[in-house]
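Below: one structure in structure tokens.
Apart from one protein chain that is not included, each protein chain of the complex appears where it belongs.
In this document, chain identifiers A, B and C correspond to the written order of the chains, with residue numbering beginning at 1 in each.
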Amino acid sequence: MRFPETVKKLKRGPQVVLPKDFGVIVGFTGVGSRSLVVDAGAGSGFLAIMLGNVAGKVVSYEWREEFATLAEENVKRTGLKNVEIVRRDIFLGIEEKGVDLVTLDLANSEKALGYAHEALRENGYAVGYLPNVEQVKRFVEECERLKFREIFTIECIVREILVRKEGCRPETKGLLHTAYLTFAKK
Amino acid sequence: MRFPETVKKLKRGPQVVLPKDFGVIVGFTGVGSRSLVVDAGAGSGFLAIMLGNVAGKVVSYEWREEFATLAEENVKRTGLKNVEIVRRDIFLGIEEKGVDLVTLDLANSEKALGYAHEALRENGYAVGYLPNVEQVKRFVEECERLKFREIFTIECIVREILVRKEGCRPETKGLLHTAYLTFAKK
Amino acid sequence: MRFPETVKKLKRGPQVVLPKDFGVIVGFTGVGSRSLVVDAGAGSGFLAIMLGNVAGKVVSYEWREEFATLAEENVKRTGLKNVEIVRRDIFLGIEEKGVDLVTLDLANSEKALGYAHEALRENGYAVGYLPNVEQVKRFVEECERLKFREIFTIECIVREILVRKEGCRPETKGLLHTAYLTFAKK
Partner (left out) sequence: MRFPETVKKLKRGPQVVLPKDFGVIVGFTGVGSRSLVVDAGAGSGFLAIMLGNVAGKVVSYEWREEFATLAEENVKRTGLKNVEIVRRDIFLGIEEKGVDLVTLDLANSEKALGYAHEALRENGYAVGYLPNVEQVKRFVEECERLKFREIFTIECIVREILVRKEGCRPETKGLLHTAYLTFAKK
């Protein structure tokens, strides 16, 4: 698994969002240095940190004390001043307003979409990181109910190519699936 | 083809770097709001603009007057102040120093790697956007000759998933290949 | 789309099973020259004909007169003597016994699984050609209910590689999805 310097030496909880999935979130939302991002749940903080590296400000919600502490330590290690881990349950509401991007990586991400819709500016994006098809369906249905627009879902497969003296070919084994990503615009 | 707002309404030349490939460049290099990026050739300016959105400063080389003008107009439309199109041939040298990322999308990208190596800071990345395997091999060989480290090559396949009342399935037809991306660290 | 000689010149209805999907059915079931196969619905007869080419005998059910006639004409054109198109509704039962493989490509394929189970010999396979995830789930559930064993589902992506003087690379655009294939052993 390849990681950029930013997150390479950080402590990892059981599952982190990978650079490929972070990358396509950036690619398809156009999040950038002037953007305000709300993220939940922080987990190990990898997505928040990678987003913090390209965005103006990232607020990442995490109500589980253990993960909030881990994420906070990881943020500290990177030296990023624009990533804040807040100990709050996103299912109780989002305080930020005029948000450009809300990224949701939770067991029931669709349940935070109402709050995400309120928090987002016009044309802002909600993105769900959704390991299975059932979650995708619930997320898409809720996006439709809330009148999000241009809803689409993708999966991103990255294959490493070995370039060697003996010959050039894709790596034999590797990652086939992490999660589906659903994008929805307010 | 899905594009973020930033580049959606811009004029396109024959071929532009897509959000997915821009995204994995961001994901795997960790380029961010403090980074200085050199890009060549600008083409329609899509990659430079998408990079400008996340990076501190982007200088994009383009010696073909026609494309330089197109790219410049596109930059103007986005309102980005940190993306500069320079009318210069990158094969004659790179003026910038302490560069964090050099992205190369040229017919003979490997020939600019020597200059890229000089321009990059320690741990900075050179990335080649390379449509075919032969270009990948020449690029990798030149990276090895120049003592770049942690050289790796990937391809990124994005598949759209249709989520509909009638059922959930990947889109029938679509993009199978754009380019390989080779990453090399100084 | 590439087809072997056998089916290349046949008339096609709206959708035919492609060689790649037929191929993995053969690969994973081990169907061969001594096998008895039941297929439904025949459609244009492509799958039945490709199976007839490798199996001992294929009986393909089709209750829609129009398709039955098309399939029959296609079988005649190939000269295959071991492929029989029968005008019968598979949802009313399967007459054959000791069947080695039942292939199901219907809107509600899972509803034929009970009859398939009766018709199959021990260790025989039922295979569903299932365009979307919902069909896969219904098919798998019914397989489990009927005590089929070693149930698994795959998708097969075939990418063409262009090998040219100018360079070697995957084709730019093409097929991303046809159907999922679910295999279940009696």
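Just so we're on the same page, a contact is a pair of C-beta atoms (placed from the backbone, for glycine too) under 8 Å apart; a residue touches a chain by one contact, two chains touch by 3 or more.
Treat the numbers as computed from the prediction; the structure is a model and nothing was measured.
J.: Over the full complex, note down every shown chain the hidden chain is touching.
T.: Answer for the hidden chain's contacts among shown chains: A, C.
J.: Can you work out which residue in B:L120, B:V133, B:V158 or B:A184 touches the chain that's missing from view?
T.: That would be B:V133, which touches the missing chain.
J.: Out of C:L10, C:M50 or C:A119, which touches the unshown chain?
T.: Spelled out, the listed residue whose C-beta touches the missing chain is C:M50.
J.: Where does chain A touch the missing chain, residue by residue?
T.: On the chain A side, contact with the omitted chain comes from 131-135, 155, 159, 166-178, 180.
J.: I need the residue numbers on chain C that touch the omitted chain, in ascending order.
T.: So the residues of chain C touching the missing chain come out as 2, 4-7, 18-33, 50, 53-56, 123, 133, 136-137, 140, 151-163, 168, 170, 180, 182.
Keep this in mind: only the chains that are shown with their structure count from here on.
J.: Return the chains shared as contacts by chain B and chain C, ordered by label.
T.: Intersection of chain B and chain C contact lists gives nothing.
J.: Distance between chain A and chain C based on Cα centroids, please, to the nearest Å.
T.: Centre separation, chain A to chain C: 40 Å.
J.: Taking each chain's centre as the mean position of its Cα atoms, how many Å separate chain A from chain B?
T.: Spacing between the chain centres: roughly 22 Å.
J.: Which chain A residues touch at least two other chains?
T.: Within chain A, the residues that touch at least two other chains are 133.
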